[in-house]
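Read through the structure below, which is laid out as C-alpha cells, and then see the notes.
For this depiction, one protein chain was excluded, whereas all remaining protein chains were kept in their positions.
When the chains are written out, they are named A, B and C in that same order, and each has its own residue count from 1.
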Amino acid sequence: MAEGEGTPAPVSSSAIRMEADALNAFLAEAFPNSASGTRGRVVSAEPGRIVARQEPIETMLRPGGLISGPTQMGLADMAAYALVLAHIGPVAMAVTSALNYQFLRPCLPKPLTAEATLLRLGKRLAVMDVRLYTDDASRPVGQANVTYAIP
Amino acid sequence: MAEGEGTPAPVSSSAIRMEADALNAFLAEAFPNSASGTRGRVVSAEPGRIVARQEPIETMLRPGGLISGPTQMGLADMAAYALVLAHIGPVAMAVTSALNYQFLRPCLPKPLTAEATLLRLGKRLAVMDVRLYTDDASRPVGQANVTYAIP
Amino acid sequence: MAEGEGTPAPVSSSAIRMEADALNAFLAEAFPNSASGTRGRVVSAEPGRIVARQEPIETMLRPGGLISGPTQMGLADMAAYALVLAHIGPVAMAVTSALNYQFLRPCLPKPLTAEATLLRLGKRLAVMDVRLYTDDASRPVGQANVTYAIP
Partner (left out) sequence: MAEGEGTPAPVSSSAIRMEADALNAFLAEAFPNSASGTRGRVVSAEPGRIVARQEPIETMLRPGGLISGPTQMGLADMAAYALVLAHIGPVAMAVTSALNYQFLRPCLPKPLTAEATLLRLGKRLAVMDVRLYTDDASRPVGQANVTYAIP
C-alpha cells in the first residue's frame, strides 16, 4: 500500500525558472514583516539544488550560545521553499505539508548554510532533502526532509 | 511558507463507507500473495478511527524474541490504509506517501493492536496518527504518523 | 532490529517537578534574548501532559496572513521542552534530537494552543506527541512528534 503518487514530472536541466536574485526579491516581497536579518538569503540556485545562508543574530540563540532549533528549521523550510519556487516559478502558492528535522550536532553561532536537493518533483508534491552546516559540510548540524504541496 | 493544502474535507459522522468485514474482505482480495497469517485484520471501524490486530508468528520475531520493526511498521501502514478506505470507499487507489515511526518500548510477542485516528482527511492527502500496543494502550510500543495520497 | 531503548522509566502521577509558573520563569531566564512576545507561555502542567499558548504577532505571519511554519514548529518544540522539564526538573540540559511536523490546516492568526503529551519518558530519550490548534482542538492545524535527549 505504498509508493509515490502518479507519474513523476521529470526534473530536467532546463527546469530552473528563477535564479538566486529573483528568489531573494520574491522572498523579500512575500515576507515584508520579517524583522531585518531574520530571513536567510539564497546564495545559488541550479537544477535540483539550492544553497541558502543565514547570519545568526542575538535573538536566534538559545542557552549555551547555540543557534536555536526553530532558527535551523526555519532556514531548512526557507531553502526548501526557494527550491520549489526555482522550479515551478513565482506564481504558485506552495505550502509546506511536512518537515522532519534531525538535530545532529551543536550549532555554533556562525553563518549557517543550507543545501537543499530535490528527491522528487511531482505534480502535487515536492520532496526535498536539506542539510545544514556551519564550517564543514561533511559534519552537518542538522538534516531535514521537507514536503511541499503544489497547488 | 507552511500549512495544510486547500480546504479540508469535513470528516462527518456519516463518513464511514466500509465496515470492518468489508475492509478485511477487500484486503484479502487485494493481497492474495500474503503468506497466511502475515496480514493483520481490522477489528473495528468507526468515523475517524479504526482498530486493527496482528497475531505474531515466528517469522516476525527478531533477536530477543521481540516483534520486529518492519512487522510493526507494516501493521501501522495497514491500519492507516484501512482507515482511508473506510472513509473513501474501496474504489480508490490510495498509496502511502510517508510513514514516520517512533519505536517506544520493546514489543513482546503478543497480539499487537493498532489504533489509527484521522488527523485530517483532505481531497488529496489523508494524515493519520497510529498507536501500537500489546497489553496496555497507555504504554504504546510505537507511534506512527502516516500520510496517504488520495487519487 | 527495532524497538525502544532499555527499560522505560515509569511516568508516575507524582512525576511533575515543575508547575506552569516555575516553567515560565525558567524559560524567561533561559531565553533572555527572545524578542518580547515571541515566546509562548505554559498554561498548565500535569503528569504526562502540558498546554502552552502563543499570541501571534506581526513578524510571525506569512503570505496570506497565516501563522508561519517556523512559528508553529517553535511552539511545538517549546511545549515539548517544557513537558520534559516538568518531569525531570530545571537542572537538566535537555536538547531536541528530532522534530517531525505535519502541517494539517491553514493556521489563522489567532491565539495558538499546543497540547503536548508524553509517549515515553526513558532515561535517555523522551518522545512526545504535540497537537496545535486555534479554535477547535478536534481540527488541529499541525501535529508534531518530538524527541528530546536527556543528559
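Going forward, a contact is a pair of C-beta atoms (placed from the backbone, for glycine too) under 8 Å apart; a residue touches a chain by one contact, two chains touch by 3 or more.
Please read all numbers here as calculations on a predicted model, not as lab measurements.
Asks: Over the full complex, note down every shown chain the hidden chain is touching.
Replies: A, B, C
Asks: Could you tell which one of C:Ala20, C:Ala45, C:Ala98 or C:Val130 touches the chain left off the display?
Replies: Candidates C:Ala20, C:Ala45, C:Ala98 or C:Val130; residue touching the omitted chain: C:Ala98.
Asks: Sort through B:Ile16, B:Val43, B:Leu61 or B:Leu108 and give me the one touching the missing partner chain.
Replies: Counting the whole complex, the residue in contact with the absent chain is B:Leu61.
Asks: Which is it among B:Asn24, B:Thr96, B:Thr113 or B:Thr134 that touches the chain not included here?
Replies: Counting the whole complex, the residue in contact with the absent chain is B:Thr96.
Asks: Consider the whole complex, including the chain that is not shown, and state which of B:Ile50, B:Met73 or B:Ile150 touches that chain.
Replies: For the chain that is not drawn, the touching residue is B:Met73.
Asks: Since one chain isn't shown, list which residues of subunit C touch it in the complete complex.
Replies: 1-6, 77-78, 81, 94-100, 124-125, 147, 149, 151
Asks: For subunit B, which positions touch the chain that isn't shown here?
Replies: 30-31, 33-35, 38, 58-59, 61-64, 69-71, 73-74, 77, 93, 95-103
Asks: Kindly note down the residues of subunit A that lie in touch with the hidden chain.
Replies: 1-4, 8, 62-63, 66-70, 72, 100, 102-107, 119-120, 127, 129, 139-143, 145, 147
Heads up, the rule we're going with is that only the chains that are shown with their structure count from here on.
Asks: Check every other chain and keep only those touching both subunit A and subunit C; list them.
Replies: B
Asks: Measuring centre to centre with C-alpha atoms, which chain is farthest from subunit A?
Replies: Between subunit A and every other chain, the largest centroid distance is to B.
Asks: Rotating subunit B so that its CA atoms sit on those of subunit C: what angle is that, to a multiple of 5 degrees?
Replies: Rotation angle, to the nearest 5: 180 degrees.
Asks: Since subunit A and subunit B are copies that touch, is their contact same (over half of the numbers shared) or different (under half)?
Replies: Here the answer is same, because the shared fraction of interface numbers exceeds one half.
Asks: Just the number, please: Cα centre separation of subunit B and subunit C in whole Å.
Replies: 26
Asks: Going by the contact rule already set, what residues in subunit A reach two or more other chains?
Replies: In subunit A, the residues touching two or more other chains are 77, 95-100.
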